[in-house]
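Of the protein chains in this complex, one is absent; all others appear in place.
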Amino acid sequence: MRGSFLEKLGTLVRTGVLGLWMLGVVLPMFWVLATSLKSTKEVTRSPFGIPDALAHPGAKTFAVIAENYTKAWVGSGFSAYFWNSLKVVSISLALILLLGSMAAYCLSRFEFRGRNVIYNAFVAGLLIPMQLILIPLFFQYADWSDVLTRSFAPVARMLQLGNLTVSLHNSHEGIILIYVAASLPFTIFTLTSFFGTLPGGVREAAMIDGASEARTFFSVMLPLAKPGLITVAIFNFLGLWNEYLFGIVFLADNKLKTLPLGLASISMQAQYKSDFGLMFAGLVITMVPTLVVYLLLQRHLTKGITAGAVKG
Amino acid sequence: MDRRTFLTQASGCAASASLIAAGCHFEPITKDNTKTIEVAVFEGGFGIEWHKDMARQYEQLHPGVKVNLWGDPRVDEKIKPRVLRRNPPDLASCTLPVWKLITAGRLFPLDDALASPAYGAEGKTWKETLRAGVLADYVYDDKTYALPSNLGVWACWYSKKLFREHGWSAPSTWDELTALCEKMLAAGIAPLAFQGKYPQYAWSTILSCYQRLVPFEKWYDIEDFKKGAFLDPSFVKAADLMQELAVKYFQKGALAMTHTESQMEWANGRAGMVFCGLWLKKEMEKALPDDFEMGCFPVPMVTGGTGDPKAIYSGGGESFFVFKDGKHPEIAADFLKFLLSIEPARDYVKRNDSLTPVIDCQVGIKISSALQSAVDAIEGSTRMYSDRLNTLYIEWHRTLVQQAQADLLRGAITGQQFADRLEAGAEAVRSNPNIYKPPARGVPAL
Partner (left out) sequence: MSPKHLSRDTKRFLWIGILPSALLYGLFVIWPAINALMYSFTRWDGLSTPVWIGIDNFVNLFKSGSDFVTAIGHNIYLTVIPGSIILTLALFFAWMIHLKVAGSTLFRVTFFFPNVIASVAVALLWVLLYSTTEMGPINNIRQALHMEKVPFLESARLLQSIVPMMVWSATGFYLVLFLAAMENIPVDYYEAAHLDGASPTLQFIRITLPLMWDVLTTGIIFLIVGGLKFFDAVWVMENGRPSPATHTMSSLMYAKVFEEYNVGYGTAIAVLLFVLVLIITRISMRLLKRERLEY
C-alpha cells in the first residue's frame, strides 16, 4: 500500500518536472504564434495578452492577421522563399534517395573489385565538415561556370538559342548539386547497412523469375527498403530545409533565397526591425513546415534515432 | 516494365536532364545595341535618390546606355563575393579590400577619363574640375583607381544658439577648448558627446591634434608608416590630450553609446559639442530641433605646437571603383565622370547639404549654416589632409587600433602605451609581405 503510494507520488513529481520543461519548450513557440496575430501597435501595447483576434473575433481583428501574413507572404517575398525551399529541397531529396539507394544497394549486395575502397571513401565523408569544402567550391564554381560558358555559348548562338551564360553560382541547380553530393555519405552509410539486413533470397528469387537487376531493384528491393528510405528522407529533409551556411554563399540573389536565408536577411535589415507583425509572421511561416513534417513522421524519426542509438 | 519502375526511371531522367542544364541563362540575341551598366551604391545617410536621378539624366544624354542602379546599406557584403568570382558590377561605391584589388589589377584605371573633357565645363579636363587632394588617395603605379563622391570635413560641432545664450565662443586653441569644457561643466552641460561604441571616432581627432603639434614633414611619417613614427613624443602627447578630453569631458556613459545615441544627446542639448564628419547634419536631420543652428570649428591649435594652425583634416568619402571585370568599364568611368561634374555636384549640394570634390560645387547655392561653417573652415585652411591607413591596413586598423583607442579613452592605458601598441602592430604589418605598402610619398604638393 505504502509502496504504491510512493510510486504514485514519484510518478506525479516526475510528470510535474517534465511538464515544467515542456512549458519552457512550448511557451516561446506559442508566444511567437500568438504575437504573429497582433498588429505592431498591439504588440507594443500588450505584448503578452491574448491577441485581440482571438479575444474578440471579428472582421476587424482578423484583418490584422491577414495584414501580417500578406505582408510577409507577398510583400516581403516569403512566398517566393517558401517555393524556393520546396523546389530545392524536393529535387535534392529525390536525387539523394534515388542515387543513394542505388549506390547503397550495389555496395551492400554485390562483391566486386574496389567495393570496399568506394564504400570507405563514402563513409569517410561523414567526417568532412561542410566548412571544409565551402571555400574551394566557391572558386571552383566560378571557374567551372566560365569554362561551361566559353564552351557552350558558341553552340547556343549557332542554334539560335540566345546568348548563353552558365552560372553555377546563384542558381538553384548549383546548390542542389552540392546538397546532393554532401548528403550522400550519410545516406549511403545508413542505407547500406539497411540493405544488409534484408533477407538474401529475395533478389535471387526475383532473378530466377527472369527479372533484370534494375527491375529487381526498383520493384522488389526498393519497396522492401521503404522504412530505411523514410528515415533517411526525414533526416535529409530537416538538414536541407534548415541549411544556412551554403545558402549565404551560393544563393545571394534575393529571388532565389530559401526560407532560412530570407528570414535571416529580413531580420538583419534595419528597416524591418520595428515591424514586429511581419517578423513574427515570417518566423511562423519558417517554423511551421518542418513542425508539420515532424508531427506526421515523428514515429519514423524516433525509430531512426533509436536504431542509431542501439547500434551506437 | 511496371508503372512504378517507369515512373521512377522517368523522374530520374527528368531530374538529370534539368541538372545538365544547370544554371543556364539564355539572353535573347537582339539587334538592339543598348549597353547596360550595373552600378551598386552604398545607401547611407544621404540615400540614393540623387544617384538614381543622375542615372536617368545620363541615360537621356546617352540613349544607347541603360544604367541599372541599386543601393543597399550593406552593399559591401553583396559586392565582395561577386568580385572574387569575377562577376562584379561595372561601378560601385562601397568598402572593399581596395588595395588587394588594385595590386591584383582588378580595378580599371580612371586616368583616360580624367584626361578627357569634363561634362559641363568648357575647355577643361575632368581632372581640372576636381579638388587636387582627393585624387591622390588611390594612386598606384601613377594610375588613379578610385574617386570619392563626397567631400568630408572633420570638425567639432556645436549649437550656435546654445553658445550665444551662454556667451561662449568657438575655441581656437586647445587651452581654450578645455576652458570652454570647464565652463560647460559649470553650466551643468556635458561638454562632449562621443560615439563610444565605435572608438574609431577618436582617430581623426587624435591625428588632427598630432598635426597641430608637428610640421607636415613629420606628420606624413605616420601616413607613410615609417618605422618609429608612432613613438614620436608629440604623438604620445596627442594621445594624452585625447585621453584628457575623454576622461574629464566626455558625457557620462558615452563610451557605451552608439553614434546615433550619442549624437542624439548632443542634438537634444544634453551635451555641448561633438567631433564628427560633415555627414552629421544629414544623419541627425530628423532629430534636430527646427531652430537648431549648427556651427563647427576645426580641431584647435595646440599651444606650443609647431604644426600648421590652419590646415584641416578633410578628405573624400564614399569612393567609387570601376571594375576591370565589369562588362563596360569605359562607360562606367564615363558615368562616374558625369556624377562628378558640376551640374550633378550642385544638385548633390542642394539635396544633401554636403560637398563633393568638384571645385566650387557649392558656389551660389543657398546652404545651411552647418555647411557654411564647414565651407568657411575649408576656405580658411592652408591645406586639406587625411590619412589612408584605414583603407591600406584594414586589419591593423580594425582590430588593434580600435582596441587601443577603446582602452585609451577609458583610461586603461597611457598615451605612451597607446603609441607602443600602435607601433608594435605597425611593425607586424611592415614585416608582413602579404600586405601592400605604397611607396612613401612624403608631403603631397599643394
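Quick notes on this one:
Letters are used for the chains, namely A and B, taken in the order the chains are written, and counting of residues starts over at 1 for each.
Note that a contact is a pair of C-beta atoms (placed from the backbone, for glycine too) under 8 Å apart; a residue touches a chain by one contact, two chains touch by 3 or more.
Model, not experiment: these values are computed from the prediction.
From the options B:L84, B:A136, B:L231 or B:V443, the residue with contact to the unseen chain in the full assembly is B:L84. The chain that is not drawn here is touched, among residues A:C106, A:L148 or A:A206, by A:C106.
The chain omitted from view is touched by exactly one of A:Y69, A:F82 or A:F122, namely A:F122.
Residue A:A214 is the one among A:L9, A:A63, A:V155 or A:A214 that touches the chain missing from this view.
Within chain A, the residues in touch with the undisplayed chain are 10-11, 14-15, 17-18, 21-22, 24-26, 28-29, 31-32, 35, 43-44, 47-48, 99-100, 102-103, 105-107, 110-113, 118, 121-122, 125, 127-140, 177-178, 180-182, 184-185, 188, 212-214, 217, 238, 241-242, 244-245, 248-249, 259-261, 263-264, 267-268, 276, 279-280, 283, 286-287, 290-291, 293-295, 298, 301-302, 305-306, 308-310, 312.
Taking the whole complex into account, chain B touches the unshown chain at residues 16, 74, 76-77, 80-81, 83-84, 97, 100-101, 103-106, 394-395, 399, 403, 434.
Everything that follows uses one rule, which is that only the chains that are shown with their structure count from here on.
With centres taken as mean Cα positions, chain B sits 43 Å from chain A.
Chain contact summary for the complex, chain B toward chain A: residues 1-2, 4-5, 8-9, 11-12, 15, 18-19, 21-29, 73-74, 78, 81-82, 84-87. Listed in rising order, the residues of chain A touching chain B in the complex are 91, 94-95, 98, 138-139, 141-142, 145-146, 156-157, 160-171, 173-174, 176-177, 214-215, 218-219, 222, 249, 252, 268-270.
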